[in-house]
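Heads up, one of the protein chains got dropped from this complex, but the rest are sitting where they should.
Here the chain labels run A and B in written order, and each chain numbers its own residues starting at 1.
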Amino acid sequence: MLRIGSMLPEITKHLFRKRATVLYPFERLEVPRDFRGKPTYDPETCSLKCKGLCATDCPAKAIVMEQVGEKETRPVFLLDRCLFCGQCAESCPFGAISFSEEFELAQYERDSLVAKQW
Amino acid sequence: MPVESEIQGKLEEAFGKLGFEIDVPREHRLFVRIPAAQLKEVVEYLKRSLDMTHITTITAIDVGDDIEVLYHFFCQGVAITLKTSVPKADPVVDTITPIIPGAVLYEREIQDLLGLKVKDHPDPRRLVLPEDWEEGVYPLRQDYEIKEE
Partner (left out) sequence: MAYTIPIGPQHPALKEPANLAVTVDGETVVDVDLRLGYNHRGMEKAAQQRSYIQNIYLTERICGICSMAHTTTFCQGVEELLGLEIPKRGLFIRTLVCELERIHSHLLWLGVAGHELGFDTLFMYTWRDREIVMDLLELVSGNRVNYGMNTIGGVRRDITDEMRTQILEGMQPLEERSHYYLGVASSEATFLRRTEGVGMLPKEKAIELCAVGPTARGSGVEYDVRRDDPLAAYPYLDFEVITSDRGDVLGRTVVRALELIQSIKMCRQLIEELPEGEVRVKAPRKVAPGEVVSKNEAPRGEVIHYIRSNGTDRPARLKVRAPTMANFPAVLYSLKGGYIADIPIVLAAIDPCFSCTDRVMIVDSKHSKRKQVMSWEELRQYGIRWYGEKD
């Protein structure tokens, strides 16, 4: 049956219901468990000698290895290139990288996005 | 008898004397290697006798001295791939648009990105690269290197 305004009953119902929009930043939504936010690095667990397995597998080349000793290297994270995919956490055989729930990472300058967590 | 063996049998019967290599790695897949001169004849045969109407895509690979061109069709539930090879010094293939009109954009793409010349193509303009791209420079060839900044 052809009608005009077939959505009108639905619209009128919604006049008396709660708003669907979440007024961010005044209201916030919960992030789910295992959400992939900023990568965090544990300097104690890192083996220092694996020659950068995390950097080899990063698809965006967001990890650069810095020399800290004769044969030891530590990773530096470039957060402006990071995809937050989690491959570095999977590739690290020692479990030194994990993902936090922090996702509000905007900065004004690119240099502030270099995360050297040791 | 499964569909793949039936198709293999029919192709060997029709073209066996030309020495085609047919490979059936698993169900729903069939690979046939043919010489480039036989291309139009085989596509015509597939359409007429095996009820093939759908072309999926055309791939071209630079393997050193030759360029391999692969035509992926879909027919009776089997993904048939025809493999041909042309020398890099004279990379010319026939067009199959009179038989399968849906192949027009795929042939334009291989002309653009790999420098293959498709004979008698109805619309041989560039498809992907910008108009002011240099002639004779083909990005998907092995000798084209991307320079890191």
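Please note the rule applied: a residue touches a chain if its C-beta (ideal position, glycine included) is under 8 Å from a C-beta of that chain, and two chains touch if they have at least 3 such contacts.
None of these values were measured; they are calculated from a predicted model.
K.L.:
Among B:Ala36, B:Leu50 or B:Leu140, which one touches the chain that has been omitted from the display?
P.N.:
B:Leu140
K.L.:
So that we can see where the missing chain sits, which residues of subunit A does it touch?
P.N.:
1-4, 6-7, 10-11, 20, 31-32, 34-36, 56-60, 83-87, 90
K.L.:
Where does subunit B touch the missing chain, residue by residue?
P.N.:
Within subunit B, the residues that touch the unshown chain are 26, 28-29, 31, 53-57, 59, 61, 70, 72, 74, 77, 79, 81, 100-106, 109, 126-131, 139-140, 144, 146.
We take it that only the chains that are shown with their structure count from here on.
K.L.:
From the mean C-alpha coordinate of subunit A to that of subunit B, what's the distance rounded to whole Å?
P.N.:
Using C-alpha averages as centres, the distance is 42 Å.
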